[in-house]
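Every protein chain but one is kept in place in this view of the complex.
And then chain A:
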Amino acid sequence: MAGVQVANVSRSFGAHKALDDVSIDFADGGFYALLGPSGSGKTTLLRQIAGFDFPDSGRIAIGGESVERVPVEKRRIGMVFQNYALFPNMSVADNVAFGLSVRGEPKATIATEVQRALDLVQLGKLGGRKPHQLSGGQRQRVALARAIVTKPRVLLLDEPLGALDKALRVDMQIELKRIQREIGITTIFVTHDQEEALTMSDRIGILRDGRLVQEGPPEEIYDRPESEFAATFLGDANIFRGNATGSGIKLPDGTTIAASTGASVPAGAKASCAVRPERIRITTGAAKPDPANANMLRGQVSKRIFAGNNSTYFVDRDGQTLKVIVQNTGAERLAEGQPVVLSWSPDSTVLIAAA
């Protein structure tokens, strides 16, 4: 088991910069998500760490050992592929045994280790089956058992749950997390699903156009996004753009929005503010100024989407549509077209420097 250090890694394919000076530290035993839209470079980064492809420049170390020119078969990593990539001609047990067998381990050792790995993923009795006789979720578990049976230093997962349906995905998320905790292996997990990244990982790295946009624990990125992209890609956010005042921003129409978290931007410079939809209070009638919710805007409900435990209101305000999520507390619901007052705390407002 070991940590992984990626330092200033760049990789181009022709004129396309797939990775542009990416540095990221994966601490020993952590569960990391690499999150980004397609084409953001997250899979390219995973393939550099795995050793399927080598960076043009930069350094990659596993457990302190430089590996950027070491081919995959010598890196002692475990990898789970999006489509599982189980060997169709081999039984489940032979699939899991493959990594030990190419190393020339004795047969008895292989048999014990394979059984242990299959038990860990709760497939102890299916060793004799062929991959095509398994369900999607079971194949996923076999792929995982095969990747960890060799006791790799790092476990790499390339959108491993992408091919499963929603209910099975949630099961596998919990299962994957349990197994990862049990063996304590450093795990790097590529996904484009922000919910998956939020619920599963200790830390998230957000990538965009080959660059690392932000990296940190899920709570930190969610509560204090450093860019409009991070704010809107991980969760939903209302973005206001204007000029910094020193304690917030001033919108073009003169309204000021106070922000007490986020970047410090010199007064006068272009800046934006991000507010999560669930942090905004929505009220009707004349609102009294409230120091706890000092930011206040007037608008008009344009649409309401009811989702059982909550409702999303779309509120039009000066050409901008704002999103507000209100928990279903039994309070009266607002009708479309109704004038409303939106208010929220400066503590819930994140100041972001213009890119």
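Observations on the structure shown:
Everything that follows uses one rule, which is that a residue touches a chain if its C-beta (ideal position, glycine included) is under 8 Å from a C-beta of that chain, and two chains touch if they have at least 3 such contacts; residues count from 1.
Note that in this section contacts and distances are computed from a predicted model.
The chain not displayed here is annotated in its UniProt record as "ABC transporter permease", chosen from "Sigma-70 family RNA polymerase sigma factor", "Acyl carrier protein", "ABC transporter permease" or "Aldehyde dehydrogenase". Here the missing chain is touched by one residue of A:Arg11, A:Lys42, A:Arg76 or A:Arg169, and it is A:Arg76.
Contact residues of chain A toward the unshown chain are 50, 52, 71-74, 76-79, 81, 83, 85-89, 98-99, 102-103, 146-147, 150.
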